[in-house]
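If you scroll down you'll find the structure; I have some questions about it.
Only one protein chain is missing; all other protein chains are in place.
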Amino acid sequence: MTHIPQSEQSMRSEQSMHGMHHSMQSCIQACMECHQVCLQTVMNLCLEMGGKHVEPEHLRLMMNCAEICQTSANFMLSSSTFHNRLCGVCAEVCDACGQDCKSIGDMDECVEACMNCAESCRQMAGSSMQH
Amino acid sequence: MTHIPQSEQSMRSEQSMHGMHHSMQSCIQACMECHQVCLQTVMNLCLEMGGKHVEPEHLRLMMNCAEICQTSANFMLSSSTFHNRLCGVCAEVCDACGQDCKSIGDMDECVEACMNCAESCRQMAGSSMQH
Amino acid sequence: MTHIPQSEQSMRSEQSMHGMHHSMQSCIQACMECHQVCLQTVMNLCLEMGGKHVEPEHLRLMMNCAEICQTSANFMLSSSTFHNRLCGVCAEVCDACGQDCKSIGDMDECVEACMNCAESCRQMAGSSMQH
Partner (left out) sequence: MTHIPQSEQSMRSEQSMHGMHHSMQSCIQACMECHQVCLQTVMNLCLEMGGKHVEPEHLRLMMNCAEICQTSANFMLSSSTFHNRLCGVCAEVCDACGQDCKSIGDMDECVEACMNCAESCRQMAGSSMQH
């Protein structure tokens, strides 16, 4: 077995399909998961439960969060040079949505998906800004 | 002034930007108008009024109608060979949404946009099927 | 351990989050996977390779396929009564895209994602039509 230099190993483990970094693949998955959970929850659980679950600000945040996660994932999938800028805004929306879901209660799955996506997008926004 | 043969005049009046037929440009506009009116109405008027305006089936129809109008417009804008198939489904969703808005009341703008888009998409679906 | 009747076991295994059937969850995943693979491939591999990979009809099919998969997933996630109609069109687009990718070559991942999504959408369209 041939020796592989540390730097090359590191590069290999950091890249995947189409030469995309693992950190970006991971952020794409976090965005797609958050899009799916928010859309499915707002259009089923929230609409069926009513009350504070259909208050204008909450329903808007859920819809907006689902949409910006979808667009952020699409920007990363298409290798847009602006993906970090969009991820920065996505992190803010996910933070706000996650906190709103937490204060309403009974929305643990949404809270987790939003917080996970916010953290991943914040890293993507920050790391890209240093380039 | 030079004489322009009837056939050439007809061709000119039937085509516009990028050689696109007027009937398609008109359907794109109807879809974009219906998307805009449905999304703006559901996320403002419906959410603020509450009651039957936020009943699950109504809110879903409004959101689904806005999205399929957007996608149908995008298929026509990109000259997809499947635009007629999508317009056929779009016409059904717009019909259902327009009728739902009519039965709820106080949604005249939505009713008109949905009915106009349904008619335009039905023509687009039918004319393309004959090709 | 308590005995669970066959019918109840069956119901449990057929349903998941928010009471959604496994067949629909599976179709949502197939659509999201196909959207992701098509968009990532067309915006990276196809654009970088050029030649027949950027021929108008191929590039349009890839973009259209990515978009209708996204919209079909969103219709299922939001429990739209029209999801089966949209899945029927999605199956056609995925079939066409998969066959186009196969004839161009070097696009095995796309071929597999398209064929898998086409099959899943066809079942969704058919099963819903019988209701």
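Note that the chains are named A, B and C in the order they appear, and that numbering of residues resets to 1 at the start of each chain.
Simple rule for what comes next: contacts are C-beta pairs under 8 Å (C-beta built on N, C-alpha and C of every residue); 3 or more make two chains touch, one makes a residue touch a chain.
Nothing here was measured: the structure is a model prediction, and the numbers come from that model.
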### Contact partner of the left-out chain, one of A:Cys34, A:Leu47 or A:Leu86
A:Leu86
### Task
For the chain that's not shown, point to the residue among B:Ser26, B:Ser79, B:Gln99 or B:Gln123 touching it.
B:Ser79
### Summary
The listed residue (C:Met20, C:Leu47 or C:Ile104) that touches the chain absent from the view is C:Leu47
### Query
Touching the missing chain, which residues of chain C?
43, 47-48, 50, 54-56, 59-60, 63
## Note on the structure
Note that chain A touches the absent chain at residues 60, 63-64, 67-68, 71, 74-75, 78-82, 85-86, 88-89, 92-93, 96
### Positions on chain B contacted by the hidden chain, ascending
17-18, 20, 28, 32, 36, 39-41, 43-45, 70, 73-74, 77-79, 109
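Going forward, only the chains that are shown with their structure count from here on.
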### Query
Based on the averaged CA atom positions, which chain is farthest from chain B?
A
### Task
Mind having a look at which chain is the central one, using mean CA positions?
C
### Message
Nearest whole angstrom, what separates the Cα centre of chain A from the Cα centre of chain B?
### Response
31
### Task
Indicate the whole-number Å distance between the mean C-alpha point of chain A and the mean C-alpha point of chain C.
21
### Distance from chain C to chain B - Cα centre to Cα centre, in angstrom
24
### Message
Which positions in chain A are in touch with at least two other chains?
### Response
43
